[in-house]
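Have a look at the structure below before the remarks.
The complex appears here without one of its protein chains, the remainder shown in place.
Our next item is chain A:
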Amino acid sequence: MINPGNGALCISIVGKENARLWSGLSDDASRVVCEVELFAHVSLDIVDERATKATENYLGQVYSDHLYKCFAYVSSTGVKFVLVTDSKSQGLRDSEMRAIFKKLHHAYCNAISNPFYVVGQPIKSKHLTEAAKQIFAQ
């Protein structure tokens, strides 16, 4: 799989009790949806483990295999943001990742501020879709 950008394939937002709130896939991931989403889901265990010891919200790379890499960010309220990228992709410095997660966190805040959103339910939001689109296009 040749990927020109940052290689981001999938973004998942998972609630405190591991309920999936939102997920977005890049066009490159459309053929391997199950695989990528499963990978993101599997990574959650490690995210939980890391989050207890972490000193900041950004957890860095939490898991990888021969195809994918997984980065995570946990908000202080326990919401987990997981980003799956292609394992071959380069140019993913921590500072860039922090910026990406910060942007996602901001979009998530805007999305849950919608008065018609019920807390804990899956999110439908143009804020998040837009933010994800920008990240995938980077």
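Operating definition for what follows: contacts are C-beta pairs under 8 Å (C-beta built on N, C-alpha and C of every residue); 3 or more make two chains touch, one makes a residue touch a chain; residues count from 1.
We take it that contacts and distances are computed from a predicted model.
Missing chain, UniProt protein name, picked from "serine C-palmitoyltransferase", "Trafficking protein particle complex subunit", "SCP2 domain-containing protein" or "Exostosin-2": "Trafficking protein particle complex subunit".
The residue from A:16, A:88 or A:124 that touches the chain not shown here is A:124.
On the side of chain A, the interface with the absent chain consists of residues 110-111, 113-116, 124-127, using the contact rule stated above.
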